[in-house]
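These notes concern the structure reproduced below.
Missing here is one protein chain; the remaining ones are kept as they sit in the complex.
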Amino acid sequence: MNVARSAGILDAHATRIGLAAMLCAPLLSFGAQPAAGDFGPPRGAPIHAVLTSPPNVPPPVARNRPAKVIVTLEVVEKEMPISEGVTYTFWTFGGTVPGSFIRVRQGDTVEFHLKNHPDNKMPHNIDLHGVTGPGGGAASSFTAPGHESQFTFKALNEGIYVYHCATAPVGMHVANGMYGLMLVEPPRGLPKVDHEYYVMQGDFYTTGKYREKGAQPFDMEKAIDERPTYVLFNGAEGALTGDKAMKAKVNETVRLFVGNGGPNLVSSFHVIGAIFDKVRFEGGTNFQTNVQTTLIPAGGAAIAEFRTRVPGSYVLVDHSIFRAFNKGALAILKVDGEPDKAIYSGKELDSVYLGDRAGANLNAVTRATASSAAGTLSLDDQVHAGQALFAGTCSVCHQGNGAGLPGVFPPLAKSDFLGADTRRAIGVVLHGLSGKVTVNGQEYHSVMPPMTQLNDDEVANILTYVLNSWGNPGGRISIDEVKQQRAAPTAPAKASEH
Amino acid sequence: MALEIVRRATRIVVCAAAACGTAMAADFITVPGGRFASVLPQGPVPTVSVPVEVAAFAMRATPVTAGEFLAFVRAHPEWQRGRAPAIFADRRYLVDWRSPVLLADGGAADRPVINVSWFAARAYCESERARLPTWLEWEYTAAADETRRDARADPQWRRRILSWYERPATTSPPRVGGAPNVFGVSDLHGVVWEWVDDFNALFIAGDSRVQGDPDTAKFCGAGALSVIDRDSYAVLMRIALLSSLSAADTTGSLGFRCVRPGGERP
Partner (left out) sequence: MNPPLSRRDVLRRLGFVAGMWWAARAEARDIPGDSVYQLRAQLTDQDGRSFELSSLRGQAVLVSMFYSSCEQVCPMIFETIRLTLLALPVADRERVRVMMISFDPARDSVAVLKATAEAHQCDARWALLRAEDAEVRRIAAVLGVQYRRLASGEFNHSSAIELLDTEGRIAARTGTLGAADPGFVKAVRKALSRQA
């Protein structure tokens, strides 16, 4: 019966019903570089491939001869969390998204067994981009629930290759998580590194909104329109954060096998705070060095390597950045160890940069000016305008929360000095203040320069804001009051007068 | 489209040949003929949807139940598990039963029989002087909802189908006898996959992406097959499942029902 089944399906290959027109069969390499590696028939006893769940990667092949490698992959349809309190029925290769990582050596003869679990509802198959042959194995592996298909291929080209289901509707099978990576090692293997991790991006389409609770069904309309609800690394929000973050120590080498299952989006893969020393972009043989962000096409993969230098949490993102912060495309690599201040100091200064006073936050000031001219200036207008001006001018010393810096800059919040005479404050702003003052029981000996750059409107608004903030008594300073004080021939306020 | 006047389906009660004289009897519902545009091309041009005439037939109101199938294998021991030849039924044939003549626990008698091969399903239908429906007959009847003969344009109709697809078949199928559609036929969606007589005529490639490739060396006859309406993927997925099967195959979510041509009386 096995003969009948597999051959019958092979015959069916020429029929042509399907949803996706794309052809994913790998192209034969050509050009100057010899790519195909056929090192003759397999030698030695057949080997059962070690498969791993993400983010783990099987150990290096470490073999110097072509072998027959038996890979058995089981398709499992199951409900799993996609986000906190949200579940989704994933279709998986090996029970995880992405599917099990397959690692073979160039020239190996791979006997591939695809099992479709009896509890599954759907037929499935597999297209391995690392296969040279029609459909990448898809027609030969078309398998009904409760059945198993077998086909054999020679891994001619080295590299990192996506595999995925290609059963109609192809997009839906992929969108449900049916993809993974196969590494075909070069004959001498890859250079040794301290850590290898397996990360794969995918976009997901649910009828409910992002993080809408409960079991969420697949939404074909959103998928066709390419409007994903989730963009995820390894199939779930939080799959690679918190306790599940990938780990390394300082001064170790990390190799990331990064795939993109799609079905729709192209990934701008980036690790915040790291520069890839080396990227085998598109999974090919050539590499690029010193890469900040590498593009990973849907149905493609890359190998990114870097050395950890500084401890901390490194965030893997799709730098199409709304996907990271609004759709879930975040993962963490946690690096432990001693800081190296020569490479990265940590924070040395935290101060406000005044910048240019022009800017969106000064809209309130503009509005207050207009209201003032129209004679409709309200307390609210003044407070809002004052807040914007305060942030630009006063908060450098008095701090954004009006608390000042004890012993250096007196507080404005709940200030008894201010409360004792609110009108005095107009003079302080216009003319400055020097000498000793006591505020809330503490003495200050600083000098406040006159704020001559502020016009009457601005002084009135700033002070109105201060009076109406941080537990101060409230009230209003009018433009006229400022104008009068500015006109009055007064010397700078003397602290000693207090 | 004008409102259709839906005739009240005639109910013809017949006795399953295997179970005459017992309480077992099957409801066959007359499904009037009509013009119908299948998701599979039926006309001369494979890319154009041409409605075809579907002749009237009588369809079982519900899928064949495990209880009915048990009566059948008692009367036809050659179809018992362990006796049916491998070329007619694979190793999972009736695997969920406790023994060749004992159902699974838990009131399985009125649940659809599952893990049956096409050959076994065909033999059953022959035993009640019926046959398996053709794909066209099945698709035509299943296009209906409670009030319309063709509800396929309604996203709600599609949603109901898909929600069943999304649940893995880890539990037994529900008991038969859900809400009947406008024809009076129940359980076409949301219960089990169902064999059709011409399951091996629904050409869908193992690699569904190969299309529009006139590989005449492998196939003779006119033109390529393709799915006309790309929005009909819910139906397409059923075709994909049927296409993945060989006639001896069984799965834990696949059952069947029978039809008689022209709604004829036994």
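When the chains are written out, they are named A and B in that same order, and each has its own residue count from 1.
One rule holds for everything that comes next: contacts are C-beta pairs under 8 Å (C-beta built on N, C-alpha and C of every residue); 3 or more make two chains touch, one makes a residue touch a chain.
Remember, it's a predicted structure, so these values are computed and weren't measured experimentally.
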| item | value |
| --- | --- |
| Candidate in contact with the missing chain, chosen from B:Ala55, B:Ile87, B:Leu102 or B:Ala153 | B:Ile87 |
| Among B:Ala56, B:Ala75, B:Ala104 or B:Ala201, the residue in touch with the chain that has been omitted | B:Ala201 |
| Hidden-chain contact residue, picked from the options B:Phe69, B:Phe119 or B:Phe256 | B:Phe119 |
| Absent-chain interface as seen on subunit B, which is shown | 42-44, 52, 85-88, 118-119, 122, 131, 197-198, 200-203, 216-222, 225, 246-247 |
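Going forward, only the chains that are shown with their structure count from here on.
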| item | value |
| --- | --- |
| Footprint of subunit A on subunit B - complex, ascending | 40, 86-87, 90, 92, 159, 162-170, 193, 203-213, 215, 217-219, 224-227, 230, 233, 236-237, 239-241, 243-246, 248-254 |
| Residues of subunit A touching subunit B in the complex | 1, 4-5, 8-24, 77-79, 89, 118-123, 125, 127, 134-135, 138-147, 166-170, 172, 217-218, 220 |
